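First comes the structure, then the notes that go with it.
The complex is shown incomplete by one protein chain, all other protein chains being positioned as in the whole.
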Amino acid sequence: MKRTWIAFLLLGGCVHVAPYDRGYLARPDMALDAGLGTARALEKIHPSKEAASGGASVGGGGCGCN
Amino acid sequence: MGAALALPILAFAPRAGAAVVGEMGASILGYKERGLMKATEPILFGHAVIDDVWEVEASAVGDILTGASPQFVTNVSGRPVQVLTGASVHERRHAGDAKVGRRFGDLVISASAAVSNEHDYHSKAGGVEAREDFNDRNTTVTLGYGRANDHVGSAIDPSLDQPRTTDQWLAGVTQVLSPVSLVQSSLAYSDGRGWYNDPYKFTLTFYPGEELPALLPDLRPDHRRSFAWLTRYRRHFAQQQGTLQADYRYFTDDWGVRAHTLEVAWEQQLGERWSLRPALRYYTQAAADFYSPVIPQTAPRLISSDQRLAAFGGLSPSLRASVRLQGLVLEGTIGYVHDAASLRLGGSGSPEFETLRAVYGILSITHPF
Partner (left out) sequence: MRALAFLLVFASGGAWALESGAPLPPLSAPALGDPAHKVAFGDTKGSVVYVDFWASWCAPCRQSMPLLQSLQQRYGARGLRVIGVNKDVSVADAHRFLRTVPVDFTLVQDAGDALAHAFDVKAMPSGYLADRHGVVRFVHRGFTAESGAALEREILSLLDETR
């Protein structure tokens, strides 16, 4: 687990997409969550029937503007 | 309720000459389980970034549940089955949440609060989060902490008023992999103590040759520690105008539950306005250590026949369509949920698990600004 984390942070040094090349990353279908309303609705469906829960969205990606 | 908090902020900011970018909208969820429950949920939400310094987000959800709820698991017929008590349930639930964050260069610090109320359950939660961008926003690291205080009551036992406190820690990394792909991985650790028993669930077991059956209420541990590891991958294919979306979550806790969730979707752009997203979600879980549909001869300290804690698997296909109109985005989702013992990965699902078949639909209308 710890090795995966180090790999992620090291990736930060190798990968660099310039701020002006983020057109595709800014697409709505590249978002890590569904739209807020749909996401809230989906939270209601599965966790009420399953024992597992959690795993939250933590930001990042997108157009990276400003 | 939460949305009501956000609206004054969204109304004030443009008058102050600030640049507000965001969206607000409403959704409705309809859910029907075969022969059982029906739920309708209106949702209001909004989020905005004000002058690139303040971030606000809020939502409010109402649940209207009708139908019967399983309460007894009894083996009077020879094998354990769920029995509905016949009493019709008509429940209303209200929940709201709000989050406010402030940017300091590449760092955003946020605070959030959430409440949930129904006649027999109350929950209040608060949290803080720090999110920082590195390497020209190619890497984003998030750390968060939250605490929830719940109170569990019972409509059939008015004297019940038990607390439960849960601490949760979250750490996540989002990494851009290329101009067309990115990955996010996050770990959530949860430590809860207090009342976990479901006040409406009982197990009734008849023993061959004995006249009197054994009856026990739901008896769960007074603590629960869990890990959830969620990884999400997005990859856009420019030539096909489509995006591959894959999410995997591993869950484990000290009740013995281990679960895997995998959802794979393809979002296909159709022209300038439409997109279609078929998806398939697979779920598999191992039963909790104290799950049992029958009471053993020597009465155990812990037992629950709640099939949420059984061993089973589930397949859920869904289809989402979105259309972007002038100043409005409409999004509709339909899905089917099929949970069964036979779908458990590797077999050996709980044999008495009653197959769940449910269908749901979500309609969202959003106004971006």
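Every chain is named by a letter (A and B) in the order it is written, and numbering of its residues begins at 1.
Here, a contact is a pair of C-beta atoms (placed from the backbone, for glycine too) under 8 Å apart; a residue touches a chain by one contact, two chains touch by 3 or more.
Owing to the predicted nature of the structure, the values given are computational and were not obtained by experimental measurement.
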**Message:** From the list B:F134, B:F206, B:Y233 or B:W266, pick the residue that touches the absent chain.
**Reply:** B:F134
**Prompt:** Since one chain has been left out of the picture, which residues of subunit A touch it in the full complex?
**Reply:** 5-6, 9-10, 12-14, 16, 18-24, 26-27, 63-66
**Fill in**
Residues on subunit B facing the left-out chain by the touch rule are 17-19, 21, 51-53, 134-136, 139, 141, 238, 272
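Convention: only the chains that are shown with their structure count from here on.
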**Fill in**
Chain centres from averaged Cα atoms put subunit A and subunit B apart, in whole Å, by 17
**Request:** Could you please specify the touching residues of subunit B with respect to subunit A in the complex?
**Result:** 23, 25-27, 29, 31, 39, 41, 43, 45-47, 52, 57, 59, 61, 63, 108, 131, 133-140, 142, 144, 168, 170, 172-180, 182-188, 190, 226, 228-230, 232, 234, 236, 238, 242-243, 245, 249, 251, 253, 255, 257, 259, 261, 267, 269, 275, 277, 281, 283, 285, 288, 308-309, 314, 316, 320, 322, 329, 331, 333, 335, 337, 339, 356, 358, 360, 362, 364-366
**Fill in**
Residue positions on subunit A within touch of subunit B in the complex are 1, 4-5, 8-9, 11-13, 15-19, 21-25, 27-32, 34-38, 40-42, 44-46, 49-61, 64, 66
